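Step one of this worksheet: look at the structure below.
Note that one protein chain is taken out, while the other chains of the complex remain in position.
In order of appearance the chains are A, B, C, D and E, and numbering begins at 1 in each one.
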Amino acid sequence: MKYIDEYRSQELVRSLTERLHAKISRPVRIMEVCGTHTIAIFRHGLRRMLPEQIELISGPGCPVCVTPSGVIDAFIDLAGRKDILITTFGDMIRVPGTTGSLAQARAAGADVHIVYSPMDALELARHNPHKLVVFLAVGFETTTPTIGATVLEAARRNMDNFCIFPAAKVIPPPLRALMEDPKLQVDGLLCPGHVSVILGSRAYGFLVEEFGLACAVAGFEPTDILLAITSLVNQVQSGHPTVDNCYGRAVAPEGNRKAREIVDQVFKPVDSDWRGLGPIPASGLGLREEYGAFDITRRLEIPIVNSGEPPGCRCGEILKGICQPPDCPLFGRACSPASPIGPCMVSTEGTCAAWHRYGTLD
Amino acid sequence: MKYIDEYRSQELVRSLTERLHAKISRPVRIMEVCGTHTIAIFRHGLRRMLPEQIELISGPGCPVCVTPSGVIDAFIDLAGRKDILITTFGDMIRVPGTTGSLAQARAAGADVHIVYSPMDALELARHNPHKLVVFLAVGFETTTPTIGATVLEAARRNMDNFCIFPAAKVIPPPLRALMEDPKLQVDGLLCPGHVSVILGSRAYGFLVEEFGLACAVAGFEPTDILLAITSLVNQVQSGHPTVDNCYGRAVAPEGNRKAREIVDQVFKPVDSDWRGLGPIPASGLGLREEYGAFDITRRLEIPIVNSGEPPGCRCGEILKGICQPPDCPLFGRACSPASPIGPCMVSTEGTCAAWHRYGTLD
Amino acid sequence: MCLAIPMRVVEIKGGTDSLLDPQIAIVDADGIRKEVRLDLVDRMPETGDYLIIHAGFAIHCLDAEEARTNLELMREMAEGLDQLPDKDKP
Amino acid sequence: MCLAIPMRVVEIKGGTDSLLDPQIAIVDADGIRKEVRLDLVDRMPETGDYLIIHAGFAIHCLDAEEARTNLELMREMAEGLDQLPDKDKP
Amino acid sequence: MNTQIVLDHGSGGLASQELIGSLFLRYLTNPHLHQLEDAAVLDGQAGRLAFSTDSYVVDPIFFPGGNIGELAVNGTINDLAMRGAKPLCLSLGLIIEEGLAMDTLEEIVRSIARACDYAGVPVVTGDTKVVPRGKADKIFINTSGIGVIRDGVEVSATQAVKDDVIILSGTLADHGITILTSREGLQVDGNLQSDTRPLHFLVQNILDQAAHAVHTMRDPTRGGLGTTLSEIAKTTGLCMEIEEKAIPVQGEVRAACELMGLDPLYLANEGKCVVFAAPEKAELILETMRATPEGRESAIIGRVTDVHPGRVVLTTISGGARLVEPLTGEPLPRIC
Partner (left out) sequence: MNTQIVLDHGSGGLASQELIGSLFLRYLTNPHLHQLEDAAVLDGQAGRLAFSTDSYVVDPIFFPGGNIGELAVNGTINDLAMRGAKPLCLSLGLIIEEGLAMDTLEEIVRSIARACDYAGVPVVTGDTKVVPRGKADKIFINTSGIGVIRDGVEVSATQAVKDDVIILSGTLADHGITILTSREGLQVDGNLQSDTRPLHFLVQNILDQAAHAVHTMRDPTRGGLGTTLSEIAKTTGLCMEIEEKAIPVQGEVRAACELMGLDPLYLANEGKCVVFAAPEKAELILETMRATPEGRESAIIGRVTDVHPGRVVLTTISGGARLVEPLTGEPLPRIC
């Protein structure tokens, strides 16, 4: 595939890794904050190619993983109600709340549809006039504009049987929260490539200025990631942290203004609870008053109970980068993709799932 | 089974048929006017046992057969509408209208349920509040009281999603019409046993008085039928026609007054079209004004198109007793129970179906 | 449209409320039991009576004595239908 | 939640009515074609441009020139990342 | 473990494997199935083979006297037995509706295992699919089976000849009436029970006694005895003369049939067969059948003649006679 294959080239990868091995002179702790990065690193087998001095740790970068189980319980509660049709990205379908998953709710009779685009949910609403179609609006900056545009379209079409369940989050506040945590010692940040398409690379400036953190915006192909890691190593070793945009073909310094405007038009910042990180001010997105008609939590009484984490599960620490999956005593034993205990195991993008699926060869 | 087996006794049957053979001295044409009689005669193989002088002809005695195809088309039209749930006796499900049957409508997506009792239709209405449940009210005197009682119950329960499609008929008017037809030469009438349970044996008095017709009310077991036939032969040969109640264990001279009162409370006589016989005044039952809310034909616009008979089908003449199934050129060739053309072939009780199913051994 | 069979009453139930708990009979034939509505019968049946059942309703009630009498009548008639003029001797 | 891939624009359709006939692009990758919404892109694409596709929407538009440049840049960097101080000679 | 079946159980991945391990292999223990290969390999078999398949879609899946699982095992065993074959092994194909309770599935699998054990016929290969809710009705089961036919046995519908005696192995219509009256809205109480049971022991006993005398065997399932005999009459061009009073029907079954206007001749049986035997061995075969538990109520119900070629003629209980035509469509309760 054009502009994918070229970035997977073995020669390019070899030459980048050789350079990296040649240049690195000290241990560097790098956090990737995007689940898609976590997956890409495992899928392409990059870990083994990196110099031993580089430690990669995964942050709270999978929107499925950071959604509190109380919210997932609320999704499931809603799914079980009469005349409700739930639409969701496939990623969410197996995530366990405290009592079960949407997949189990569906098996038990709930009307749950997987969609590829929020716009498909709108189509479903058009074809199911007797149902109230609810889209589970989970996502980060990459995804929220698509949801915003869908809400605007629903408003233009005066649809009265379409709602979203607002549960989207934004990335900068938890990054700040993480950096403020003294337990987390990170040298560099692999900035999430597609979040940055919307936010722009400038959005990470505060991390450099306030925390002296090395930042590199990375795409998702092996060379993209290696290039960004190389940049981070370079920044760290040279002592000149900056925001290096290593994904220039997709990310502009100012990001995608139009997409952000659509998000601002439809959503407003709200405080939000992150699994593992706890409540973070202004880290979530609620619907603005003008679009309240599309907010299922305003149309129906949906109690969200703070249900805590599954006993024994260390997802919280993993999402903070404080420990790695093999540090969890349940990993690979009681907890596996076939019978996941925590969200990090069940989400395809989850850190524990990635470690389990792609394993380590050593 | 008590009070069934005894009436099937081979000894009793033999002794009755021997008597009949001994007594008969002239040809006697007997019409049975109830499909259940037609079936019983075939099922027990009685035809072969009777003296040759007795000719049995079938009259318009199957409510399914006498329902005009325009009405069946209306049932199917209704079944195809949104949020309608059709309930019907199993007998009606395969009867073809001009374009198809309820079975085909169901296969094509209509919600059609077979019930054993009209009361089951009421239960379905209770369990399907979002559907308008319609019972196809086809039947004669035996059945209409059960429908009347169900409408009364629906009224008591204030049900607003239950209706009937009134298409029931009464027996005396077509009997008069038949007897007035000079083409039909009948000596005796096997009066329908369970219709008589409601009507009472006295109801046939006018046939004796006005037409000099021999009448015998008959049950449905072989001995019942043989006894009644013997009585008819006796009446005819003695020249003293009367109404002989040969089904005394079920039929009182005055019938079942309570059942008739319920019918009168709910229904009123209306003119009605009979397949084969054409329109007959006051031969059908419509719902009274007070129960108009339960009349689907008042709630919805349901056009009933007089669609005529299938080309070539002689059901009309068969229902009048003018010809027998083997006289129809389509019988057993183009028309069979597997691909019926006329209603007499498709109804289990239909004369053509009975002839085809049980055949003749000669 | 007149399929109906006699079944014996084994129990009468309900009757406390014509709407919520109408009177019904449990009838039996050779071990098969069914609940039937009594809305239509002229006379309330007792246990041991026979009911003629059609479409879930009893449409006629006869006591065991009547049922038996009828059968015997039938037997007698089969034996001696002598009111019929014999065809050989008209 | 950030799976997105570049696909080449082969056609721009619609646009006569923002509600009933919104502007959409048909994009291609190795013979796979898909309709995507253009609500979110800063710049209207032309045929031959590349779009980054996420959840049925284009979230970024780059022309073929930009795409190529980026790749060459990558190659150059792989060859001569000489701004990195060599660890042997700090 | 999940308390209900989810789509993942049909994915072919870990969830499928877990289901296979925790349920199928636990109950259906045998070396062939344990291999979990694409196909089972059976050691060289001598003789001719019989091969049969049937899908089971019975509703309800649990009914008085049995459930869909044992029905599926017995049904295919019986079809093999009807060709005179000794059933060797079965395949098991499950199509499960998402949401089926795991306990329900376990009960069905347990009952399959019990039926296989009793019959001595193992499930050697299997397949499980899961479909979304509303795309199937709880569970459908296909079983196919292989049997071996001993030398000298030549049983088929074409083999029936004039003067053959027609023997029925027991009461008619038990399964059909049980299913119909178990359905919503048609409930009647009473001791109605499906007759589901394997017939291969009965058949082997018969063949042990008089292999050459057995011409035709059929299990009158869907369509009932009436349809089965009509088919044989049509195939052979002979006349099947049967006696209503000789045909065993349980009292409850007959009463339920009268109530709903159904004819026991057209209702399904799942543990009965009709045997066409040369007259000189008929008594021996009848005795043999009666001496086998599943044939205790066997009866001679008629004879093959050439009186009405290609037709079935029934002498009724009242002494009349009529034709028996094949069933047209599904038997339905009626009030006419």
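Quick notes
Note that in this section a contact is a pair of C-beta atoms (placed from the backbone, for glycine too) under 8 Å apart; a residue touches a chain by one contact, two chains touch by 3 or more.
Just so we're clear, the structure is a prediction, and the values are computed from it rather than from any experiment.
The chain that is not displayed touches the following shown chains in the complete assembly: A, B, D, E. Per the touch definition above, the residue from E:C89, E:I300 or E:V324 contacting the chain not shown is E:C89. Residues of chain A in contact with the chain left out of this view: 1, 4, 8-10, 13-14, 35-36, 42-49, 62-64, 89-91, 93-94, 103, 113-116, 120, 123-124, 143, 222-223, 337-338, 347-349, 356-361. With the whole complex as reference, residues 1-3, 5, 7, 29-34, 53-55 of chain D touch the missing chain.
Of the residues in chain E, those that touch the hidden partner chain are 6-8, 10-17, 35-57, 59, 78-80, 82-83, 85, 89, 91-95, 124-127, 129, 131, 134-137, 140, 142, 144-147, 149, 156-158, 218-219, 221-224, 227, 231, 266, 268, 326-331.
The rule is short, and it goes like this: only the chains that are shown with their structure count from here on.
Under the contact definition stated at the top, the chains bordering both chain C and chain E are B. Here A-D and B-E were compared by C-beta pairs in contact; the pair with more is A-D. Averaging Cα atoms per chain gives one point for each, and the point farthest from that of chain E is the centre of D. Centre-to-centre separation of chain A and chain B, using mean CA positions: 71 Å.
Centroids of chain C and chain D (each the mean of its C-alpha atoms) stand 84 Å apart. Residues of chain A in contact with at least two other chains: none. Multi-chain contact residues of chain C (touching two or more other chains) are listed as 1-3, 5, 29-30, 54-55. Remark: the chains found to touch one another pair up as A-D, A-E, B-C, B-E, C-E.
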